[in-house]
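Attaching a single structure in structure tokens format; questions to follow.
One protein chain omitted, others in place.
== subunit A ==
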Amino acid sequence: MEPDVSIETDCEIRVAVLPIGGPIPPPRLRDYLSMLSGHRRVDLSSVSSFYTEHQKSPFTHQPWDSGSLRFKYVVGGAPPSPWEDFQSCRKTLAVVGLCHCPSSPDLSLVADLFAAACKPYTSALVHRCFAFCPSDSQLDEGKKVDKVILFPPSDRQTQEIHMLTMVQDLAASLLMEFEKWVLRAESAGTILKTPLDSQSSLSSEEVIKAKKRRLGRAQKTIGDYCLLAGSPVDANAHYSTAIELARLTGDVFWHAGALEGSVCALLVDRAGQKDATLEEEVKYRYYTVIQLYRRAYLQDNAQRVSTVSFELEAALKLARYLCRQELAKEVVELLMGAADGAKSLIDASDRLILYVEIARIYGSLGYQRKAAFFSRQVAQLYLQQDNSFAAISALQVLSLTSKAYHVQSRGASQKQDTLSNSLGPSHADGGKMHQQSVVSLFESQWSTLQMVVLREILMSSVRAGDPLAAWSAAARLLRSYYPLITPAGQSGLASSLVNSSERLPAGTRCADPALPFIRLHSFPIHPSQMDIVKRSPAKEEWWAGSAPSGPFIYTPFSKGGSNDSNKQELTWIVGEPVQVLVELANPCGFDLVVESIYLSVHSGNFDAFPVSVNLPPNSAKVILLSGIPTKVGPVLIPGCKVHCFGVITEHLFKDVDNLLLGAAQGLVLSDPFRSCGSGKLKIVSVPNISVVPPLPLLVSHVVGGDGAAILYEGEIRDIAISFTNAGTVPVEQAHISLSGKNQDSVISIARESLRSALPLKPGAEVTLPVTIKAWQLGMMDSDHASSKNSSGVSRISKEGSIPLLVIHYAGPLTYNESPKNGDFVSPGRRLVVPLHVCVLQGLRFVKARLLSMEIPAHVHDSLPNPIFVDDGSAEVVTSPNSVNSLVKIDPYSGSWVFRLLELELSNPTDVVFEVNVSVRMDGTNNGNGVTSIQNYAADFGYPKTRIDCDFSARVLIPLEHFKLPVLDGSFFAKESQTTDGLGSKISNPAERNSKAELNASINNLITKIKVRWQSGRNSSGELNIKDAIQAALQASMMDILLPEPLTFLFTLAKNGIANEGIKSPKELSEQTIVAGDSSIQSASGSNTRFKGSISAHEMTPMEVLIRNNTKEPIQMSLSVTCRDVAGENCIEGSKATVLWAGVLTGIQLEVPPLEEVSHSFSLYFLVPGDYTLMGSAIINSATEMLRARARTDSSEETIFCRGSPFHINVVGAL
């Protein structure tokens, strides 16, 4: 059988092309051959100029204008076929020698060699030897040696024209030879032999039969020559005769041959046309041909020589002719028939050719799988031959099939890929897979077939001595089908990988990755110490807006724009090492030694550091791959480079991602990571990584150790933090801010010292003192602490509760070597320094109480040294000499009040605390320039309170007296309204004002009080008493702050003169009496006599001032009582010791709002001693407000108002 047959093969003139002389360099040989093989078809019209008609041409119908001669060049020649008499196209009719002159200097020797080379080709009618690139001397010599045709050195085009001429000359010579041959055959006849004939026994009968047949055979052969000479009409005529004769003589075999020739003549005659009738004709005739061949085969089956190959060739020729999608069914039937016929082929190479042809026709029909199947058969036939060339052929054929079975090497498939889509940022479409890869996942389920194919590739490449192909096949086999291979088989593959790599030079790369499986684990984000912040140079706070602010991770208002959320951006810095976590898996049953693995970066601006890993059987490992970015620009990391089993391969993350996706869908055999016990991991996409120029890098440490400072609640301490610039660029901008919890605890930061240190050169250091006041532990904390206290551990340090020092810093705005784009701004950085503070519980509040004490006022006639406040407001006024006094007079009630805040503190710690209370008195800078003296209570000389471990102690804090001047309904508004059942909240501005005033006064008070503590030598701090005081005050706030609706004040009428009328409220208010030294002294019962003191047996005119503190007029019935020391009423009764004039009971009065009314009366004391005067009033038609103040609910109840008692010291008469 012959390869590449078609119906037209019959009209092709076979030309052997032989290299002659010295060795020809392969590229030159290829060059010469391409020049020659361009002329497969030579038009008769162009041949005519070389043609001379010696005799009358037997080709009467030769189409000189349209016909052509066809050549088939057989490079290297072919041994003569035993069947060449049967089909003249099998004869080698011409020999062309190719000679490369530089390597064969002696042209006469070349001529001899050529003559010798031509000798085996007995049927060759024309010989030509072409010599290329001759030297000048050879050109001269060539004139003598006429057998060698020299191609003078010139450009290619000229040489091609030269070659064309030569081929046309060759064609003409052949044509003339054919004419000669035909004429001779027609006249003298010819003896044609086929192997069939030679095998036949030469019985007499046979000889006679053969003689009869000879004529038909001669006609057939003449037809062949006509066909070769390009004259199909002549050929057809001869073939018709031959067919008739063969039919008559029963020469089935030659009949078939002639018929075959006639079909070829028909096709050549109708060159280019392809209509249905022609096709039908061809089909009909060829089926007949096949039938005839089969008959011939059956007839001669007994013989040793099989003609089955002719039948198969005919089938293949027809199949090739019909090879169209529409006729696929017919073609398939023909091919299947041919494939069946393979069994009866004796010669293995025949079978090989048959399968090759079947595979080719299937391939051109589009039946890739069938083509692959037959290619595999071809490969198996090759493998049966035990030589490495056959193995190489097998390997090549199998490589062709690998595509159909979806096991092709990536090196081969990549070429196609690069055409369609470049490798580039293939991760752009995230988790989506290419359609192609999905299909390949599905197709990969034909594992049974695929493994066999791969195994055959492996075996053939081993035999062919192609270690790289072997390595690649073994790698594909191991990587894709490890679950189907036993551990022993896996180790076998591993050792074949190793064996192959031993034959390869070191550093060989292979496109197909073997093990391990590598997937991206994660990109560790920058530690907070090295955070990179985008810089917006336009803003003062350049870092603002770069990081999401606020409590929400996602803000819908952030100008996200183009960047989608799942695509993270990563910034790397030139010269700063970065790390990437990848996970490796070895699902096989042997120890995998990865000699080195490093990140594969295609962008070329990254130095990756190789790592070597050992993976035990069935294990997965997460490893850290690091590297240093070297240049500014984007970084692409499609995968890892792995040096394993002696070969360097690139493992793409994308592939494994696809594989894992397929495994998740159940399409792929198994998930290599899962089978190694590694958990399921979300597919990590490679972020957009960009490299920026070097940035400064601040490194911080706390002076004196980075450990947490242990502080008691409220303790104040200075911490020094030093910052060093570890980068290569100076820090030019730096800004400190606070974040995290307990930010208030940072009292001061020496921002100036940092600012003054700028620019901070590389390597420079700056120290920054920070003052911290330990914060209060929360409820949870303190509970926790108390529970822990029992076990003696009282330290509480919560990572979450510490304040963070955030430093935004940046280098120079534009980097010198920055790329051309001017708007490039090098980013800044953020350093987060946690202020490690461990807060211990300090003193604890047990309780806070308000203690108040009233000391009755004394009634005297004169007002000692009153101080008149300019604006006349009802402010608390202290006389200058009573600074140290804690006793304040209530301007409204007229009594002395002494108020203390008692704090009960306990010490649960194991150290001793000393508590020191101070009250800062706000200076009321009065108009006289007399600034009241403010001091800390330490000035009072209070001793420090020492609280031992596990003890409690009470601390008294003096409270300044304060009250609101007006009892306003608004204060009760809310209450009253709720009692009214209206329930509506009406808050007028006045009401709010008064409340705010109230709160402000409380806060004011609180800020003045400072409770400091000290423990040991170093610890000192402040107690936060705000809440405690607030709680203490809130309970009795109404009583403390709100004035009584009515206040009573007893005074002696001046000089005994009865009251001179009601004074103006302003004057009265100015008259408000403030306690003085004298009063204290008198209160302490000193003997000092005052002018106008009260003596017994004397009419003492007095008056009582009733002040209305409300904004409404109050009607009342007033009564005044006087009691002696024993508390007896000494005005009424039988034993009254005090006589009186005027009205003392049931005085009907109406006091206008915020004004005073005085009522005068006189008393006559019969007995000297101490008396107490007290005013009281029954309020008529009390308002809601008064009721609320009196805390009554029912409207019937009478409201009774009582003033504070006044003391009167009555001395005996002198």
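Operating definition for what follows: a contact is a pair of C-beta atoms (placed from the backbone, for glycine too) under 8 Å apart; a residue touches a chain by one contact, two chains touch by 3 or more; residues count from 1.
Here is the rule we use: contacts and distances are computed from a predicted model.
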* "AP complex subunit beta", "Trafficking protein particle complex subunit 2-like protein", "Histidine-containing phosphotransfer protein" or "Transcription initiation factor TFIID subunit 9" - which is the UniProt name of the missing chain -> "Trafficking protein particle complex subunit 2-like protein"
* Structure fact -> Contact with the hidden chain, among A:Arg410, A:Arg463, A:Arg519 or A:Arg844, goes to A:Arg463
* Asked: Hey, which of A:Gln396, A:Asn499 or A:Gln1115 is the one touching the hidden chain?
  -> A:Asn499
* **Per the touch definition above, residue among A:Leu215, A:Ile485 or A:Ala511 touching the missing chain** => A:Ile485
* Asked: Looking at A:Glu53, A:Asp140, A:Asp340 or A:Asp607, which makes contact with the chain not pictured?
  -> A:Asp340
* Asked: Of the listed residues A:Gln368, A:Ser690, A:Ser801 or A:Ser952, which contacts the missing chain in the full complex?
  -> A:Gln368
* Just the residue numbers, please: which parts of subunit A touch the chain that's not shown? => 325-326, 328, 332-333, 336, 340, 342-343, 362, 366-370, 373, 377, 380, 386, 388, 438-439, 442-443, 445-449, 451-452, 455, 458-459, 462-463, 465, 467, 470, 484-486, 488-489, 491-493, 495-496, 499-500, 503, 665-667
